[in-house]
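In this view, the complex is presented without one of its protein chains, the others remaining in place.
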């Protein structure tokens, strides 16, 4: 048995001001576990700040979770002997992300997020997946039995890459978008029956790929929520105000009225289970992203990367304040990472949604593609729960994205960017002729070229 | 939502002195639930006794679970509006079972149980499955949305028949054999590390078919129990004494030393998870059932049907005493039925082993065959947990039994007993030439002919 | 054994001036077979003309294939006792087809053919599939063992409907598009090596769905044609002149330069195997159908329905001339129907491409979807030849069309046209916002409403 007071968690991207702070927060609140958090980041300064912040917090008397935060300059050292590995990185900088998200606007292509699919997601993947290839090799060499938890986007392709490079890896990807939909269903219950229901009590069956997941069942104490949701959708043709707690850094400007979600329900009969900003990116671009008026009419926002840059300044300030002694304020993150870690240590089984390779849990998506469904976490074990077969109309959307992701993973790992262009021009949010698509693709690659190991080869092939 | 204080549980086989008493016992101890238990049995007298016993118990002040027990003479009435259906019947009488178990002894074929596979199991299925066909139709007509819980053997074929006849049925089969193996693993932990571990905390991955299940993983708080079990097996070449509580009526003469289980572990590298008496019946007859000496040397017993008859007299006496006013003594049954019912009502999710159609939870057994694996129970939902791929050597045994069961189900439902003979003579515990096998089969059918709707047709074909 | 001099071929659409004439032609040239051709058509006049033309031809001394052509006014009578059933109908009239093809042009959507997918194909299916439902039932009732050969478009959905309604049907769909690509490869061999190769000697492996098929292998006497094709494609950036014999009525205005085919080869590494006019309809609309300039630049034509109407006048004239005594001129049709019929009668096995349900011949497309691959024809037997696994990038296109077709079939048969709209608006040649798409869909349905059994229900749902 693991010594749960002497664990090692390696954190790749340990200088993060987002997910890393969530983990510091949640570990501090957990009395059962202790050990070391090994911080690794190419942003060494950020890692050092988190090291001090984490250790200051651990030193406080009111804090029950005692951890030693330690920066490692080499990834191998950080990983050696790790029981868990957490990965949350920004592939490149916000400058590259700015290009991913906003360059396509020249061609009338809007992206509220731009990190999972569409032109932005595909180019981000070309930049990001070679990094994940390195991580997979380093994990294989240094801690092959560790559980690896990914938060980085493009989630599906990151997890897929880990498994492609090191098939025996014990990795999964975590995302809180489904939780948000459970909260929405709780709100529906509140509004309909004045019931106060915690989101964990809404039991759902999940199918799809990350950021484009759908609930095919949703129950509260065995009661079918679909007819209730249907009635609610019918009564709210313009969607509703945001039920998600806006205090969370990760959700602030990410409001939506769920009008897209309600619209998809009417079309597909399943409850879309991610924020509307994500959902729209997986649909044909003309549906919800046709133009600014359409976007406004569906009640969701486009998150500009300038906003992210500003927000980062704020977050850096908060971090700096903590670094300089301002006490870290504990809060409810709403994340399940520590719960999952505990389950994998044998401290309480849970069933929750994760992103892992398809072993048949979704009957009619390709085996080994990374999908999002429920899974059963228990001591050193993670098993998908059977999620069923997807209806043809909806599966048309799923299969397209799965094949796009398989193609882009191959392209990124082999360096065959021409193959990535084949996926790019088939993306339904691109909706351009070949010439425009090529110009856009080339401009986007040029803007991120320093992170593209095979860019020269692509240029040569072009000419 | 179901009104959990106003449930209806229909009990087919409601005159039972075994499983029915378990349910009466466990419902009496459960404060959250209440309602009616509708007892149906062709043994009307047994049902009436249980009715009075159950109501007397419910009337006691010290009893927290209040239920109204009521006998129905027609199955349709018993089922109408049921939320749950429990099935535990004896197909035919112990006289027929006596033939199932002991007639083959004339040919040197021994069967410790004789109710799941082998000559006894096959002939029992021919008798039993037409009854299950009727049950499935009655459930479809009267309570198609009820959850159906089966305890009857041959478990796999009974559940398979329910699904063949009414594919939308929400049925599963329950068996406590895996629990016994979890208890054995707890004993191994006790003996090895002096740890006291409840069996529920031994988390296992289960593959196989009922009464021939194997654990391919077993963990306690994330610690792999396989090396510990291996060491224990090596140190106990003659098996060990019985760890299962002998107070339970269902286990009394069913002792085993686990020597078969240990032997199978050395051969297959997986932990067989049923009593040795069951396990041996699925293996080639020459392995553990060659002759009495071999049986003795492996330390398990043959349960004679005469013993069952005597035991029934005792159990009837206990029932009669209760009927006549002797207070029903509550005890720990070790069963999970009420827990499962609660989970299906939304009162606490659980993951435990059940027998349901294969939807890919075992990757390399046929789809729709009934298999035993873990499954996730939540409000009005039951989903298999992925259990993986079986190694070829072990799968040879599983596939054989699956195809035998598919063949016998078809034979029983179509009345083509010649097809059942094809399975019979291929059963590895039969190990006879065609002539002997035919004579045995014919004698066994003759002995149970009053329960065989198509016996005349078979006789005609023979001649 | 069938009496091959006394066969019955039922022809649904027996008044056709296209495929029916092909069959009359090819039967006349085949000395081994004889019998009756039972003509059924709602265009009774057309059928009567073909009856006389066929019988006149049979009566000629120079004709070796002797058949009795006979009109039946009831479909059941035509089918009774048939050994083969041929189906080639026009669902509705060219007026409805005119709406299918040209109404979308208001929204900038061009369709060179408009009968397989895209807005035209989907609406045509809604009109056509209820007719195929009737055919399937009539075949089941009157000649369940007959081999059924379909030529009608939308091919895939027509064949799928036959199997959905009568799963034991022995049906397949025939299409000559692959032959055209074999001829193109023969031309490549001619141009490259000055070899004269008949198209039948180009052995190909085919994957995909009708009108969007690709060759993943192409060999001539074991020589791999892919590198030769690649060089040819590179040397002909603007495509080539049309190699297909323009004398064939079915090909006349259907010219293409293969530039699309060559372009798809560069993207997907597989040889697209249908006319460019078909291929482009399965791709995102912006690729090859963006606007008239793009279409011209890719060197294929849009076939206007007015052209079809004019052509029909010509064909009717030819028919009328024949009817009035002008001798029917025999020619090479290039079709394989009679060869296939002979193979199914045991007169020479062949392997050729057909449209039948997927039994795993394409490993990663859904089971039971209708796909186009090679199949082995022998006496009363048709078995698919294994075609392999499709690469992800290409499979993205295949899966989309398969799910579209599954969805539209369901919609047509259940009358849930809202479901058809879900497929319609997801079609990549639609590329419209919801409002435009809805207006277009409604206008198209309105134009074909007399063939839509559930149109009223749709209108009610709309409001």
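We just call them A, B and C in the order they show up, numbering each chain from 1.
FYI, a residue touches a chain if its C-beta (ideal position, glycine included) is under 8 Å from a C-beta of that chain, and two chains touch if they have at least 3 such contacts.
As the structure is a prediction and not an experimental result, all values here were calculated from the model.
Asker: With touch as defined up top, name the shown chains that contact the chain not shown.
Answerer: B, C
Asker: For the chain left off this view, which of B:231, B:267 or B:326 is in contact with it?
Answerer: In the complete complex, the chain left out is touched by residue B:267.
Asker: Using the touch definition from the top, which of B:4, B:57, B:362 or B:397 touches the missing chain?
Answerer: From the options B:4, B:57, B:362 or B:397, the contact with the absent chain belongs to B:397.
Asker: In the whole complex, not just what's shown, which of B:18, B:284 or B:388 touches the removed chain?
Answerer: B:284
Asker: Using the touch definition from the top, which of C:220, C:417 or C:441 touches the missing chain?
Answerer: Here the residue in touch with the unshown chain is C:220.
Asker: Would you write out the residues of subunit C that touch the absent chain, in ascending order?
Answerer: The list for subunit C reads 1-2, 201, 203, 205, 217, 219-224, 344-347, 349, 351, 359-361, 363, 374, 376, 378-381, 383-388.
Asker: By the contact definition given up top, give the residues of subunit B that touch the hidden chain.
Answerer: 267-268, 284, 286-287, 290, 294, 364, 366, 392-393, 395-397, 399-400, 402-404, 406-407, 410, 419, 422-423, 425-426, 428, 431-434
Rule of thumb we're sticking to: only the chains that are shown with their structure count from here on.
Asker: Quick check on the contact network: minimum steps from subunit B to subunit C?
Answerer: The least step count works out to 2.
Asker: Counting in whole Å, what is the centre-to-centre distance of subunit B and subunit C, each centre being its mean C-alpha position?
Answerer: 55
Asker: Just give me the whole-number Å value for how far the CA centre of subunit A lies from that of subunit B.
Answerer: Here the centre of subunit B sits 44 Å away from the centre of subunit A.
Asker: So which bits of subunit B are touching at least two other chains?
Answerer: Not one residue of subunit B touches more than one other chain, so the list is empty.
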